[in-house]
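In this view, the complex is presented without one of its protein chains, the others remaining in place.
We just call them A and B in the order they show up, numbering each chain from 1.
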Amino acid sequence: MKDTRTGGAARGAAMVVGGGIAGMQAALDMANAGFYVYLVERSPAIGGAMAQLDKTFPTNDCSM
Amino acid sequence: MKDNRFEPKILAMICNWCAYGAADLAGVSRMPYPPNVRPIRVMCSATVSPHHILRAFQEGVDGILVGG
Partner (left out) sequence: MSLSGEAGNLTVTVRRHPRYVDVEKCIACGLCAEKCPKKVDDAYNENLIPRKAVYVPYSQAVPLKYAIDAQHCIYLQKGKCGACEKHCPSGAINFKDTEKTVEINVGSVILAPGFRSFDPGRLDHYAYGTCPDVVTALEFERILSATGPYGGHLLRPSSMKGKKATGAAPRKIAWLQCVGSRDQNRCANGYCSSVCCMFAVKQAVMAKDHAHDPLECAIFYMDLRTQGKDFDRYAEKARSNGVRFVAARIHTVDWRPGTADLGLRYVDEGGQLHEESFDMVVLSTGLEVNPAAVDLAENLGVDLDRHHFVATDSFHPVATSRPGVFACGVFTGPKDIPQSVMEASAAACAATEPLAAARHTCTRQVRVPDERDVRREAPRIGVFVCNCGINIGGVVRVPEVAAYARTLPAVVYVEENLFTCSQDTQDKMAGVIRDQRLNRVVVAACTPRTHEPLFQETLVAAGLNKYLVEMANIRNQDSWVHADNPDAATVKAKDLVRMAAAKAFLASPLQETDLPVDRGALVVGGGIAGLTAALALSRQGYPVHLVDRDKALGGQARRLNTAFQGEPVGAFLEEKIRQVQADERIHVHLETTVAGVEGFVGNFETTLHAKDGSTTVRHGVALLATGAEEYRPSEYLYRQHPAVVTQLEMDALLRQDDVHIDQANDVVFIQCVGSRNAQRPYCSKVCCTHSIKNALAVKARNPEANVYILYRDIRTYGTREDLYRQAREAGILFFRCAPEDPPRVQSAGGRVEVVFADPILGRRMAVEADLLCLATAIVAPAETELARLFKVPLDADGWLLEAHQKLRPVEFATEGVFLCGMCHYPKPIEESIAQAQAAAAKALTVLASDTIRVGGVVSYIDPRYCSGCLGCIQVCPYAAITYDPEARVAVVNQALCKGCGACAAACPSEAPVLLGFSNPQLYAQIRSAVAA
């Protein structure tokens, strides 16, 4: 399944490998800037290690 | 069997971004609580004014939870 619309020029799409806080942020920023993003994650849900944290400092916010 | 114990009617005015989400999560986690709370979703607890509280008491509400 090759896309030939852009010929040899750059594609307007990007891939992010890893759906933790960094991967999610990178994916969101690219999508919001007009690029199609494929977010690839090993596990059945995104969230990564941050989802395991209870609270985060300095505000002691819930990390969800 | 019916008993005549007083059961308060409680209104919960809860913020969409936190307390309402927490109430949803209580559901996901199947945490039971008494059924006499009626939630109203607001976009921020800051939008709840004394007028709302007084009106609720006028209408016959017994207690109000503002969550945000």
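Criterion: a contact is a pair of C-beta atoms (placed from the backbone, for glycine too) under 8 Å apart; a residue touches a chain by one contact, two chains touch by 3 or more.
Computed from a prediction, not measured in an experiment: that's the story for all the values here.
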In chain A, positions touching the absent partner: 1-3, 5-6, 8-18, 20-27, 29-36, 38, 40, 42-61, 64
Interface with the undisplayed chain - residues on chain B: 9, 11, 16, 20-21, 23-33, 35-36, 38-44, 46-49, 51-52, 55-56, 59-61
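As a working rule, only the chains that are shown with their structure count from here on.
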Averaged-CA centre spacing for the pair chain B and chain A, given as whole angstrom: 36
